[in-house]
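Just one protein chain is left out here, and the rest sit where they should.
Labels run A, B and C following the written order; every chain starts at residue 1.
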Amino acid sequence: MTVLIDADTRIVVQGITGHQGTVHTRQMKLFGSKVVAGVTPGKGGTTVEETPVYDSVQEAVDRKQANASCIFVPAPFAKDALIEAVDAGIRLSVVVTEHIPFHDMLVMYHYARARGARIIGPNCPGIAAPGAPSKVGIIPNVVFRPGRIGVISRSGTLTYEIVNGIREIGLGQSTCIGLGGDPVVGTSFVDGLELFEKDPDTDLVVMVGEIGGTAEEDAADYIRHHFTKPVVAYIAGRAAPPDKRMGHAGAIITRGRGTAQSKQTALEGAGVRVGRFPYEMPQLVADVLKEKARR
Amino acid sequence: MTVLIDADTRIVVQGITGHQGTVHTRQMKLFGSKVVAGVTPGKGGTTVEETPVYDSVQEAVDRKQANASCIFVPAPFAKDALIEAVDAGIRLSVVVTEHIPFHDMLVMYHYARARGARIIGPNCPGIAAPGAPSKVGIIPNVVFRPGRIGVISRSGTLTYEIVNGIREIGLGQSTCIGLGGDPVVGTSFVDGLELFEKDPDTDLVVMVGEIGGTAEEDAADYIRHHFTKPVVAYIAGRAAPPDKRMGHAGAIITRGRGTAQSKQTALEGAGVRVGRFPYEMPQLVADVLKEKARR
Amino acid sequence: MVKLAEWRGKEIFRKYGIALPEGHVARSAEEATSLVSQGKVPLPCVIKAQVLAGGRGKGGAVRFASNAEEVRAAAAAILGLEFKGEKVKEILLEGKVAIDRELYVSLTLDRTLRLPILLTSAKGGVEIESVPDEQILRQPIHPFAGLAQYEKRRAAAFLGLTGGPAKSLGPLLDSLWAAFNGEDAELVEINPLAVVGDRVIALDAKVVIEDDATFRHPEYAEVRDDRTPLEEVAREKEIAFVQLDGNIGVIANGAGLTMATLDVLMQFGGRPGVFLDLGGTDDPAKVAEAFLLMAKAKPTAVFLNIFGGVTRCDTVAKGLVNAMEKLPAQDRFPLVARIRGNNENEGVEILRAAGITSIPDLKASAEATVRAAAARAAAAQGRTA
Partner (left out) sequence: MVKLAEWRGKEIFRKYGIALPEGHVARSAEEATSLVSQGKVPLPCVIKAQVLAGGRGKGGAVRFASNAEEVRAAAAAILGLEFKGEKVKEILLEGKVAIDRELYVSLTLDRTLRLPILLTSAKGGVEIESVPDEQILRQPIHPFAGLAQYEKRRAAAFLGLTGGPAKSLGPLLDSLWAAFNGEDAELVEINPLAVVGDRVIALDAKVVIEDDATFRHPEYAEVRDDRTPLEEVAREKEIAFVQLDGNIGVIANGAGLTMATLDVLMQFGGRPGVFLDLGGTDDPAKVAEAFLLMAKAKPTAVFLNIFGGVTRCDTVAKGLVNAMEKLPAQDRFPLVARIRGNNENEGVEILRAAGITSIPDLKASAEATVRAAAARAAAAQGRTA
């Protein structure tokens, strides 16, 4: 089983006629995803990567039964694109777009939530379930393979790096969720853990965190009280100075809060094994699985 | 059983130090309701009808475990009072206040809904469950008695009139919900029917509707497809001319829509017995119950 | 319901940046002529009666003029009209525009969805009620999302707009949405919305402000437009009072009960002339005030139907007796009372002492009222005959 997406996920790509939209429509299809439609206002009636393009999400839902969307539209229009998706009945939107003002994202998040929809992202690689197979977003097709490890991450390439290492020791993933690097994200570590807790086909969760905010500390608190599966974590940014945004809008130590040390301490306090460097992660995962098997 | 309220409902009265707030706190207590606190900003520390008064709903929740509120504050401040209740974790608010602008009520409704709270009203008599016993609002204590009839109504006194007639033939109520006479209400006929459908202790529902809007037509549609219990209805306002507000902000026939005839036709089409006059209602209820027993 | 005349609606539209023809209000033919001669209104122009009823075009309440003399004549003609029962006191003069197409757009409330709803139709210039449903696009607008770009795009596409007019529709809808919310409107309607060259402009304006929101908009306190003088007095006293075309006054407590009382009266051949909902009160003075207001409507008979809850029967009885005592003989009316519920016995006793019998049965009391009205009418006819 997988979380959030499966083989029946029918994707509409919002902003399909843009460069990124087109490239990743192709990649998603190659992965095995059902990309059933694209939307670009004014380009309705055309075709991209053998996918019909409509003027509105509603048409994609009405004609192609789309039930998830992948948003590539530029930041100034992203809020509107998400509202359009929610209003059309889409219940899962992966927002790849970066540089969305958090004031917009606050509205997007609470609007989607009020209407029963979920956002992954923004500024995220999306979600991939190699066994389905299905992916929504821009996660590379090659690093994953089906397995029983859940991955939740605030980063993109760092996650591919770590997952690749884990793959090299022979382990695969159930679902990988890229939460995104922004200060306000639609789905947090805690939300992701809730999903994996309920998934019978996930044995262990790898968390890839980074400096900024308290999402990892919140996750530690959740793990301590509610999570029953082993968790292995890595936190990027121990070398980062305060008050500097390290690439991600959310990766910033402000007023002394959000340091890698604080996160590591919180997670270890909740029984999570925290790797200090990416290359330590495969061995850690293997060790923890071995311990689990022994119990 | 009852819907929405029961013997464990712990009421905080918002605007308790006003005339109406004080009078109805006493009446609610006489009925048997647990009025555990009142709120009037600036009057914290005083007592009304042996009920402690606090400055905020949060204090009433923290100290007295209030879980429902009854709002008597004037219209210009009602929106804020509701938001305060919702934010403090109150999940049921009866808004007695009338003359709340519907633009405010739209925000109140959608805010409460987004945060998992329910509004009864505004401009409503509230809700009474004679068997609990508990009531939140201003429904007179004397007209009801415990029984198995559910009542949902847009009106106040007309409902007491009808219920009194039904009582005189020996029947009582499970719960009576006064929806309120405004164009936008927190709980509609459909919402009320959903509650009674699930209530094993309600055998029949009496709907008291009136001109304006399409709440009764919507209810007819719902009854046709989802409601399994008998319904008896009365619609006030056959004599009302178009484009005049008949006392209630919501009781107005606009652009030919919302007539009593339209509502009666819709309800009868859904198998509902519609009485033409209030004094016909007790006999209709008795007849329908007899038919039900025969089947 | 504060219905605003077109010129007031357009003042609001202007405030929110909605494109309009150049125009001014006049209250006399002289004023109209001078607006034109001073160049404030370009020629040719259109002159429109500022009345609330629709169908002005066919009713002679809209005229065109291409010179000052024609303006004077048209203004004088329209200002002399009584249009559907309403005297024309103001006219709006606007420069005539070259209309390519007439569209329709409005924002109002969808009570079922509990959402504002944007209506658009390519069939502008006629009453929207006459337009088939499938020719109207209905888009609910969520207050937390606001009017979204995609909704504006869909509206433009549905109207068949492209190029300049399509581009100008978006900002116009944003302005209309801002006006709807900012003014606490029940309705903002542009009919017709005209395509003029490369943009859309509002040729008419219908704005209805919500009564209950006037505490935020004292500027509308003076607008009475749509009420009878007695209804206006009642509104100031916060009594729900509606004048109808019959002769029997109904006083009851609660909107639903008052309506039901009208319904029962009609059933027995009575014609209600006043709907008066006492509401919930425990003040006899307020009750007396309502009775005196009722007397001013000169009803042939009055039916008092009280079901006591918040309002106690004795309170009503006291107020009634006080009011009756104050009424001069010629203003009195036959009264049938039915008081039930809270403190019923005390109320019945007070009435009995004043010579009024309460009939507890609703049907019987309604019949009695209809008989009393008929008798009074017959007597009055006898007097005048």
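Rule of thumb we're sticking to: a residue touches a chain if its C-beta (ideal position, glycine included) is under 8 Å from a C-beta of that chain, and two chains touch if they have at least 3 such contacts.
Predicted model, so just to flag it, every value in this text is computed and none were measured.
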Residue of A:G156, A:G192 or A:P230 in touch with the missing chain, whole complex considered: A:G156
Contact with the hidden chain (one of B:D6, B:D55 or B:D218): B:D55
Touch with the omitted chain, as defined above, among B:V23, B:V107, B:V142 or B:L289: B:V107
Interface with the unshown chain - residue positions in chain A: 23, 75-76, 99-103, 106-107, 109-110, 114, 125, 138-140, 142-143, 153-161, 164, 181, 183-184, 188, 208, 210-211, 213-215, 218, 234, 236-241, 244-252, 255-256, 260, 276-279
Interface residues of chain B (partner: the chain not displayed): 41, 55-57, 77, 80-81, 83-84, 87, 107, 110-111, 114
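What we mean here is this: only the chains that are shown with their structure count from here on.
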Chain contact topology (line, ring, star, complete or other): complete
Chains linked by the largest number of contacting C-beta pairs: B-C
Per-chain Cα centre nearest the global Cα centre, belonging to chain: B
Centre distance in Å when chain B and chain C are each reduced to the mean of their C-alpha atoms: 28
Gap in Å, rounded to a whole number, between the CA centres of chain B and chain A: 44
Centroid spacing, where centroids are CA-atom means, of chain A and chain C in whole angstrom: 54
Two or more partner chains touched - positions in chain A: 110, 114
Shared-contact residues (touching 2 or more other chains) in chain C: 142, 144
